[in-house]
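Missing here is one protein chain; the remaining ones are kept as they sit in the complex.
Moving on to subunit A:
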């Protein structure tokens, strides 16, 4: 009965239109180099104000799934990843294109993205109710560790110094301290500015860090080359053969993606890096990697989309973002009265079912729309950067203004843009900063409440079985880079930073 009701919710015309429109939007934004899936989602937020709850969530789910796939397109054709989640296998896809097999590379991106998305959704369907049952008994200790684990996972970003990542995360936490929202309600670090009393809203920070800093980067980097016009053959022609041939890597990619997605704080980018490394490690044809071999594409392409869906697990259950995209989604969920938490699954089951259906639907329509997008890619990618970037900038201003009808947030967007730009330039990962900002008050609240409950004692933090396991995982994530470093010292330097495999 609930399921039927959920179908009815999704079949509402406004939801269907929202899905279609955001699918096209996600495909276009994801395919433009420099415009990431997170940015696509952040710029959608003002639009979701005006939509019904289900339609609002549908736009975020659809746009992010499409953008993650679509990021493969410029990666494959121009060797410029459209989104960071495609960066892991851009060289491989481009090598295939140079061998004249662009259709195979793009088709693999599309087909295995859709499969990854659907498998990820199934994991969400299966895992969420079980975990919800468990989460009902969680106390502030468990929530503290979960949030802390999320922060630590956010620092395990590939290709960056873990210390710089931790510093970024701490900076985010410090920014979250600003304002009156702390256990005592005292204004902190407001410097007498009334606009700061309410704290720093995550949306202007996100838009600044992910969108404005990208416009700034465009100002000082040369324009990417134009795509030559080309006709594509059949996109999906050999995909079934690939599916059968690389069935095992595909499943491994799905599973790794799901695991990384469920981990709070680690998202699609990391899933792709880890899966690509994993694929190379276990492949029977290692030497073919990097020369245009589809195996890695299969595994990593499935992985990043699978992580996208399972990233919603911690977000929906605990309000702890699985990645930067769900960090935005959580804000929208609260705004729409679908407050994350285990009760969401018991009291609002039809909304949850509707959400699952939207996920599946989005991944199914990804295939026809994706083929269309691939065929039109050379037209879309020909849009001059000088025309897109200024418009994005105006959208940033309007979008952040819309979140509070307040010009101060426009200023914040600019400041965060500068901060993000400088950080990125110097090797500080901005995703860790953003998750610090989003989760700061949650970490603090649970930390302080737990400390008060335990009377300053450390033991209750690890006494309960679940909190003990979570604590161990957190310290594992913290000490992981040290382990990699020692391993490198012993084995000779060859391990890419932060990736769990190889």
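We adopt the following convention: a contact is a pair of C-beta atoms (placed from the backbone, for glycine too) under 8 Å apart; a residue touches a chain by one contact, two chains touch by 3 or more; residues count from 1.
Rule of thumb we're sticking to: contacts and distances are computed from a predicted model.
J.: If you look up the hidden chain in UniProt, what protein name do you find among "Cell division protein FtsI", "Tripartite tricarboxylate transporter TctB family protein", "TPP-dependent pyruvate/acetoin dehydrogenase alpha subunit" or "3-isopropylmalate dehydratase large subunit"?
T.: "Tripartite tricarboxylate transporter TctB family protein"
J.: One chain is left out of this view; which of A:335, A:365, A:418 or A:473 touches it in the full complex?
T.: The single option touching the absent chain is A:418.
J.: In the full complex, which of A:141, A:210, A:447 or A:461 touches the chain missing from this view?
T.: In the full complex, the listed residue that touches the missing chain is A:447.
J.: Using the touch definition up top, pick the residue from A:160, A:254, A:275 or A:351 that touches the left-out chain.
T.: Residue touching the absent chain, from the options given: A:160.
J.: Tell me which residue among A:86, A:140, A:182 or A:239 touches the hidden chain in the full complex.
T.: A:182
J.: Name, in rising order, the residues on subunit A that touch the hidden chain in the full complex.
T.: Its contact residues with the unshown chain are 46-47, 49-50, 159-164, 166-167, 170-171, 173-174, 177, 182-184, 186, 188-189, 212, 215-220, 222-223, 384-387, 389-391, 393-398, 401-402, 405, 407, 410-411, 413-415, 417-418, 421-422, 425-428, 444, 447-448, 451-452, 456, 481, 484-485, 488, 493, 497-498.
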